[in-house]
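Have a look at the structure that comes next, please.
Note that this complex is displayed minus one protein chain, with the remaining chains in position.
The block that comes next holds subunit A.
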């Protein structure tokens, strides 16, 4: 806690500095063109693991520093490229790179009003929010008294500080994901993100069909294991368990067995029936099965029982045992005993183990067949007596067991995941039909977003009522909707995601509110080593006349026109004149919505001109409302990293806010 205290006071100091210099501070922050960094961003996962392990005390800050060093080095190389592209813009030498993943944010008092302004514009007012960030926003309601302002500022400060503290603790990994075709994509995953969000990310990057089978998988070559992560799982956690010398990989691939149980529940719940009956099962009956087993008060685990081969501890032999799957674990019938429940011996319970598919165990462990699965603690990475190896007679039995175990372990989350994935898939079809823009694939995400925090927070105990048949109904995917959504959480100030992602993220995680905090953009971490960044796009100077300067949509592709275009997007659209700013380098967006909405923010000093990122974000409302542009609007913000979902902190924050509001009311 000492460190945090120190950090905290340092931060408060810096915040004060910022507030004081607010008046003069009109320099827009440099746009960091992330698109450029692709080449240099070869930090594989192995590297990261190394660093992770060197810092056994999980000193994330140090890890970040490591990453920064890498980044900076690469940026130096890029310097020239960037220079010829953009005129140097004033950097902010006053501010050293914020220490260790902490970003200096503009004083909170400025955030709230401006974000409130943008919020309103998002919802109804046709006034582009850009205007509000240029001119002092109209005081909301009655003018607050000075005391109120002070109180508010104080509260904001506290809130911000706490936010920062939380943010500082967020662990982030750069993950290299192998694609089916052997290529790979690299992306930044922070510990609050669940697999669903990462999948959405991958959908954006890969232009795949977004069907429900797509999975993020983990392989362990040493143990010859693989497993598809569940959509509600956090990705960073399991990956952190890898050893430094690990050859483990993360794959992005279609796995039909992932949600097979929801497509053909009869194969799992009525597995004893003959194959023709199962094949000819009517949809109505399938639905009923799902209803019965997943929509009741408790999740029903398929009634599995059968002889499996168990690898004996330490020995090379496999022994047959009669196993039974129950909601509480896997049991076996001891020799000479009956199958009655009370005689069953517990083989394993699922709290601390995951289920993995074994690959090629016939040759590795002399298994009777290659249809093996394994139960082990996710942190075990090497041969160990604590790994339980089971072997089935055929692939069908194996899938039965593995799926059954997943149902027992994850329960309702599995079904929730499936429903979300299905919406995703159907939306992608929908939007692909209606708008040719590939970037719009992400539009359905709003619907999903709303849910994802729940999933991230753990098991949803209650399955959503209603038959699955309702699911395919595509929720309105239009981008405007997305903008009404809560702003994304403070974005990592950490090294920006590697290029392919950067190109995409350029449009997507930049919700309108983005521009607010930019009034006081903290220098991106890597700024110091960078040559002056490119000048802001011309639009910056004329924000009031928005549409003309609107970058041709879809901006996502537009961004790709920047010099070193990522291979995947090369030459899509070169019409965009000004290089778009890199959102990743931007400061965190305004604090979470609860805070923004807290009302009665004191009128802030006129905010300085918005930073380069502004055009994209701020003009969007104008496009929408004026309708002056027929072009496809930019892709909406795609994923909200779960501000609230990231740990218990969110609740605390909102409580804090409530408390403070209450206090104001009392005064």
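The rule we apply is simple: contacts are C-beta pairs under 8 Å (C-beta built on N, C-alpha and C of every residue); 3 or more make two chains touch, one makes a residue touch a chain; residues count from 1.
The working rule: contacts and distances are computed from a predicted model.
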> What protein name does the UniProt record of the undisplayed chain give, "Signal sequence receptor subunit 2", "Cardiotrophin-like cytokine factor 1", "FERM domain containing kindlin 3b" or "Glycine cleavage system H protein"?
Replying inline: "FERM domain containing kindlin 3b"
> What is the set of subunit A residues that contact the non-displayed chain in the whole complex?
Replying inline: 1, 4-5, 8-9, 12, 56-57, 157-158, 161-162, 165, 241, 243, 270, 272, 277, 285, 288, 292, 296-301, 303, 326-329, 331, 338-342, 344, 346, 349, 351-352, 377-387, 465, 648, 652, 655-656, 658-660, 662-663
